[in-house]
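Handing you a structure now.
Note that this complex is displayed minus one protein chain, with the remaining chains in position.
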Amino acid sequence: MIFPILFTFFLLLSSSNAAVQDFCVADLAAPEGPAGFSCKKPASVKVNDFVFSGLGIAGNTSNIIKAAVTPAFVAQFPGVNGLGISIARLDLAVGGVVPFHTHPGASEVLIVAQGTICAGFVASDNTPYLQTLEKGDIMVFPQGLLHFQVNGGEAPALAFASFGSASPGLQILDFALFKNDLPTEVIAQTTFLDAAQIKKLKGVLGGTN
Amino acid sequence: MIFPILFTFFLLLSSSNAAVQDFCVADLAAPEGPAGFSCKKPASVKVNDFVFSGLGIAGNTSNIIKAAVTPAFVAQFPGVNGLGISIARLDLAVGGVVPFHTHPGASEVLIVAQGTICAGFVASDNTPYLQTLEKGDIMVFPQGLLHFQVNGGEAPALAFASFGSASPGLQILDFALFKNDLPTEVIAQTTFLDAAQIKKLKGVLGGTN
Amino acid sequence: MIFPILFTFFLLLSSSNAAVQDFCVADLAAPEGPAGFSCKKPASVKVNDFVFSGLGIAGNTSNIIKAAVTPAFVAQFPGVNGLGISIARLDLAVGGVVPFHTHPGASEVLIVAQGTICAGFVASDNTPYLQTLEKGDIMVFPQGLLHFQVNGGEAPALAFASFGSASPGLQILDFALFKNDLPTEVIAQTTFLDAAQIKKLKGVLGGTN
Amino acid sequence: MIFPILFTFFLLLSSSNAAVQDFCVADLAAPEGPAGFSCKKPASVKVNDFVFSGLGIAGNTSNIIKAAVTPAFVAQFPGVNGLGISIARLDLAVGGVVPFHTHPGASEVLIVAQGTICAGFVASDNTPYLQTLEKGDIMVFPQGLLHFQVNGGEAPALAFASFGSASPGLQILDFALFKNDLPTEVIAQTTFLDAAQIKKLKGVLGGTN
Amino acid sequence: MIFPILFTFFLLLSSSNAAVQDFCVADLAAPEGPAGFSCKKPASVKVNDFVFSGLGIAGNTSNIIKAAVTPAFVAQFPGVNGLGISIARLDLAVGGVVPFHTHPGASEVLIVAQGTICAGFVASDNTPYLQTLEKGDIMVFPQGLLHFQVNGGEAPALAFASFGSASPGLQILDFALFKNDLPTEVIAQTTFLDAAQIKKLKGVLGGTN
Partner (left out) sequence: MIFPILFTFFLLLSSSNAAVQDFCVADLAAPEGPAGFSCKKPASVKVNDFVFSGLGIAGNTSNIIKAAVTPAFVAQFPGVNGLGISIARLDLAVGGVVPFHTHPGASEVLIVAQGTICAGFVASDNTPYLQTLEKGDIMVFPQGLLHFQVNGGEAPALAFASFGSASPGLQILDFALFKNDLPTEVIAQTTFLDAAQIKKLKGVLGGTN
């Protein structure tokens, strides 16, 4: 009967596996580096680290843009740390809009789970690529390019956006310009917008100066 | 009136943008390299290159595993070439199963769009991580590790899997072992399975030897 | 006398070097892939492939923004193909402005060679980082974030921008919004700008719709 | 006499070198991140950090598979941290077998130092690639694909496996399936193996359920 | 009046941005890993972290080689940590020389800001690529290859070198050989230089043995 010997062999061999890094669940309280957060100690990793339920809840679209974005990036979902992937939920009520924005750190694929979404991005040569997406359609937005999504139907729309990074970033154009203390004259000089237009949107978004 | 001069300036500047590589839509008929396919000529790129409708159609689950996987990898969706991202649709009828498999080239995040899915992966230290996922739940499967999905409810389930590569690969364990001409004795020697078990599954899956 | 034998040895050994890829000068007429252009045949590579003189000439700033950008990206300077680096020259006449823009593919370090430049970028949390740069000062603009440069002095300014990619890309905000046929209503809906403002800038920049 | 000045110059210049990161010897007790372990302080780095003698000792093959794998991954050989490379020793007694396994994090090149080894891998399209390797032969196993090695001769065999990662990982198929508490019914459902076969191998390898 | 609601929406959404990693300013006192230094806490990041004035000051060229290199690598300029870019200033008095050296971690683009510089690199097939560069000319030196710069004119020269890494490294050939305690006989054996030549340069540069 030789099986017990096999067992012994495998125990020895697998001891070398202990340090293999299959994954690196983020310890959000430990140092972060350019490649992501420090890893939780292997002994404290649980299945819950790889699962996230926050996207099952519809975002609150009772706001002026009638839209909500719910991210499952590394900050919300530590299991994706270092794995080059993350996801977000997008709720668009009727008339809902996700205004022009970019993700500096990753490309995005959007999949429509419900409703109709008009989406578009603009390439560096200024060509716009626009499409009306129905349930099940997907569209890719290349990394760093300005893009938007708008509910294009008569019913609420739901979509999921997946990203090729655990931390894709999100820069919303209107926020970057109008929701801070950038002086109006600097914005006018660097966007060619009229001062009145800038001040109006600063007022809406809470910007100053 | 100075605006026409501005226009001129911008035309000159933008001429340098022509060669900027925002994206690289795959020309599937041109040479492929380690980083992906050759790019389509910019002038022939259309919005359709960035959109794919194939995931809107339910896969045919009228088969023994009562499951279907519909990929939107670079081969089906050339717009993701070089962008480090892709997606697939997973249909699981009642009792449906996606058997143990790996993606050698990327990590995966699964999002359940409908129904209940029991999913799991096994780490290098042989720890299994299993979870029952409800609608809206997500789970991450680290790159290269064995994992599976099973319909865990009384109704059909639908999920979308997103990947951190345009070409994540897919190696299904049973196929790799039993759906080819690998000699039974070699499989027995390298898996410890009984020859009778191997021959049985070769019979099912179409393997020989 | 043993030296001739050494010579022979080295000839043999170096024959294996022939295929070593130290560099990959772009053949701009050959297929391009996600990692860059195909390489010129080694036998046709000359020192001129690694040298570029186009940045020695001041750009023409006789335009409304009184500024000019002269790139030495892979399209102009094929020697940087695959090497993860490129550079551009920035001329700013008195009052000159490089309006808000992003580089989707790389971070930038700007070095002021002459004059005074007010520069700034906005982070994802909408914090603006602004600085007046004098000759010899450098500033880094992280990948994908909106930033600008303005001549802040009473004399022409000259700067060089270096990038961590041979093809960093360049998306100018005003172009992306106003220098194409994106419908005014879509822009209004996705930027909150007034239609009159949009139409005014479309008129300036040559946009339609 | 100008040489002392040269000396002075060089001292000044080299002071800037102190922070140059030529290498990053792992401090196995410090935080680990997605790119590897934290670096030892430069002042405490010794030549021994770059040298490892553990592969000079034959592994113990007195076990049922008559094989032993001795790794020099980052956990055993901290000097390779961050350098994208590692190595392992493989001893195969007569009749020895390294069963089907994958390395999720790197491709492997095997070089036979002694004896005869039958090796093979299976591609995603289920094509097996098998070869009998003699002393001095090398074979490459692409990242993440199932592969195995078997002693194919009448004498002990010795080989070295090199990997394109300091932490290539190792998932042994039989362990992942049978050496843990994965329920037999789940394994049966996701592998199509018979329950009796599963229970038999669980018994051999120490699995439960 | 609906704008206040918009404001509310945006506040909620932007809260998810807090963890977005636009940049990772180095905390030089915290652990360093293979991808760079740990990040400063976001709350303590200031605009000064992204700006560096050290390159505005001419290096001291009152030394035998009549040259000075002033780096703005991550150790001097923490803002470039993780961003894949850095820069250095090069001052060459008349007759100044930067002797043969390599950057193990990045390619370099040199731009001449003043004067004339003769520069060159040697490829793996031993072909030298030499060029006399005038003001405004740029030249690229591929990663890891030996290269040099010499003032080729009758006036001081100034150049800026940009690199595709925050930590490109710098190995100066003469230092590596002669400015340490490498035994003369080892150097002779591995370079074919005469012992007298080696001892002479050790004397100049402060080497021993």
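Order of writing sets the labels: A, B, C, D and E. Residues in every chain begin at 1.
The definition used in the following text is that contacts are C-beta pairs under 8 Å (C-beta built on N, C-alpha and C of every residue); 3 or more make two chains touch, one makes a residue touch a chain.
Note that this is a predicted model, so its numbers are computed, not measured.
Peer 1: Since one chain is left out of the picture, which of the remaining chains does it touch in the full complex?
Peer 2: So, spelled out: the chain left out of view touches B, C, D, E.
Peer 1: Even though one chain is hidden, which residues of subunit C still touch it in the full complex?
Peer 2: 2-3, 5-14, 16-22, 24, 27, 30-31, 33-39, 81-83
Peer 1: Mind pulling the subunit B residues that touch the left-out chain?
Peer 2: Subunit B touches the missing chain through residues 28, 31-35, 60, 62-65, 67-71, 73-76, 104-105, 167, 169-170, 172, 175, 179, 203-206.
Peer 1: I need the residue numbers on subunit E that touch the omitted chain, in ascending order.
Peer 2: Its contact residues with the unshown chain are 97, 99-100, 102-105, 118, 120, 122, 124, 126-128, 130, 142-146, 148, 150, 169-171, 173-177, 179-182, 186, 189-194, 197, 200-201, 204.
Here, only the chains that are shown with their structure count from here on.
Peer 1: Can you tell me the least number of steps between subunit C and subunit E, where a step is a move to a chain it touches?
Peer 2: 1
Peer 1: Considering only chains that satisfy the touch condition with subunit B, which of them also satisfy it with subunit D?
Peer 2: A
Peer 1: Taking each chain's centre as its mean C-alpha position, how far apart are subunit D and subunit E in Å?
Peer 2: The separation of the two C-alpha centroids amounts to 34 Å.
Peer 1: Two-or-more-chain contact residues of subunit E, please, as numbers and ranges.
Peer 2: Those would be 14, 17-18, 20, 22, 31, 33-35, 83.
Peer 1: Once you draw an edge for every pair of touching chains, what topology comes out, line, ring, star, complete or other?
Peer 2: Topology of the interface graph: other, matching no listed pattern.
Peer 1: Write out all the pairs of touching chains, ordered by chain label.
Peer 2: Once each pair is checked, the touching ones are A-B, A-C, A-D, A-E, B-C, B-D, C-E, D-E.
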